[in-house]
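Removed from the display is one protein chain of the complex; every other protein chain stays in position.
Order of writing sets the chain letters: A and B. Residues in each chain are counted from 1.
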Amino acid sequence: MRLFRSNIFLWCLGIALAIQVYIAFETPIGGSFSDAATLAMNGMQDVTPVKATLVSTDSSGATFTDLYGQPGHVQITNRSYGSFQSYKKRDVLVISVAYNLAAKSFDLVEVVRVNPMMTFPMIQGLGELGRNILLHVPMAMVAFIAFLIGTIYSIMFLIKKDFEYDRHARAASAAGLLFTILATVTGSIWARFSWGTFWNWDPRETSIFILLLIYAAYFMLRSLLEESEDKKARIAAVYNIIAFVSVPFLMFVVPRITQSLHPGGGGTEAPVVNLSGQTHTDRTLLNMHWVSVVLFLFVFLWIKDMYTRILRLEAKRAEEA
Amino acid sequence: MEFLEHHALYVVGIISAVIWLGLFLFMFGTERRIRKLESSK
Partner (left out) sequence: MTNGWAGVLRKDLRIEFRTRYGVSAVVMFLLITVAVILYSTPGEQLQPSIMSALIWIALFFGAMTGLARSFVSEEERGTALLLRLYASGESVLIGKLIYNLGLMLMLAVSAVVFFLFFFARDFNVRDWGVFWLQLMLGAVGIAAVSTILSALISRASQKGALLPILALPVLMPLVIATTDATRIALEVPNAWAGARGDILILISFDVAMILVSYVLFDVIWKD
C-alpha cells in the first residue's frame, strides 16, 4: 500500500501509538465507594482510588457522590495527605481512600487528580493490572483479523493464480503469528501477576497455543516442501484455508463453552464479542480499546506491507538467479 | 524495589517508549534497505 511508504504517515502512527499507550497507562483509575468497601472487606486492597463529585465540605472532611450516584463521606485523618479546602462544589476528584471497617466510613489518603479528562475503570481483582487489557486484547483481535486476511488472500490466490496474492497471504499470516506471540507474551506476564503462574492451561491459553502450532505448521510446510514454487504455494494456500476453519472454534467457541479464568468462559457472557450484541464494559475503556485495535491494525498492515515487499524482492531475485 | 513502586508510572512509560522507539527504528531501517533494493532493480 502506498500509504505505508510515506514517512509522515508512519511518524504520525508512531506518535499516535505512543500517546495512546501513555494515556492508557497514565489515566488515573477511578472506582466507586462500593468498590473501596468490598475490596477492603475482602482484604484484597486497603487503599482504593475513587472517582467522585464533591457535594459539600465540613469540618471533618467532605461528602461526595460517586459515579453510580452513591453518596459517601470521606474523612480527613492523620493518614491523609492534603485536605478538601481548596476544592469547589461539583469538582470531580479522584481520591484514594481507605475503608474504615469499624466506623464504616472512608478515610482520605490523598487526592490523586482533580477534574480528570477521563478515568480508567476500577476492575475488582485487577486494579492497575487491568490496564494490560489495552495491549493484550487488541493484539489477540488483530491476530485473528490477520489470519482472516491471510485466508482471504489464500482464496484469492487459488482463484486468480497470481503469486502476488500468495505473498500477501504469507505476509499476513506471518504478521498474525507475530501478534499471536505478542498476545501470548503479554497475557503470560499478566497471568503471572493476577493468577500466580505464567501458564495455567486455561482454555484460552490452550487455544492460543494451538493457534501458534497451526501457523508454525503452515510455515514449516512451506519450508519442508521440495516442489516447484507453484505447487508449494498451492499446497500452502489449501492448508491455510483448512487451518482457518478451526481458528474461530479455537478463538471464539471453545473458550466460551468451557470453564475459564478469562472473562466470558463457562456460560457467562463475554465482555465485548458476545451473542446478545451488548457490551458489558466501561465506555472509556471500550473507546480506548477500539482506538488501540485500530492503531495496532495499522501497525499490522505496515508490517504486512513491508514483509510483502521483502517477499516480492526475494521472488525477483530467485527469478533472476 | 521502593524506587520501582513509587515511580511505577515512569518505569512503565519508559519501557513502552523504548519498545515503541525500538520497533519504529527497526522498521524504518528495514524500510530504507528495502527501498534501496527496490530502486536498484
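By definition in this document, a residue touches a chain if its C-beta (ideal position, glycine included) is under 8 Å from a C-beta of that chain, and two chains touch if they have at least 3 such contacts.
Computed from a predicted structure; not experimentally measured.
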Exercise for review: May I ask you to name the displayed chains that the omitted chain touches in the full complex?
Suggested key: A
Point to revise | Contact residue for the chain not shown (choose from A:Ile15, A:Ala103, A:Leu213 or A:Val294) | key: A:Leu213
**Study point:** Option from A:Ala18, A:Leu225, A:Leu261 or A:Leu297 whose C-beta touches the chain left out
**Key:** A:Leu225
Exercise for review: Using the touch definition up top, pick the residue from A:Met141, A:Val254, A:Met288 or A:Met306 that touches the left-out chain.
Suggested key: A:Val254
Review point. Considering the entire assembly, which residues of subunit A contact the chain that has been omitted?
Key: 158, 203, 206-207, 210-211, 213-214, 217, 220-221, 224-227, 231, 234-235, 237-239, 241-243, 245-246, 249-250, 253-254, 257-258
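As a working rule, only the chains that are shown with their structure count from here on.
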**Study point:** Separation of subunit A from subunit B, taking each centre as the mean of its C-alpha atoms, in whole Å
**Key:** 19
**Study point:** Parts of subunit A lying in touch with subunit B, wherever the complex brings them together
**Key:** 5, 7, 10, 14, 17-18, 21-22, 25-26, 128, 302-303, 306, 309-310, 313, 316
Check your understanding: In the complex formed with subunit A, which residues of subunit B make contact?
Key -> 8-9, 12-13, 16-17, 20, 24, 27-28, 30-31, 34, 37-38, 41
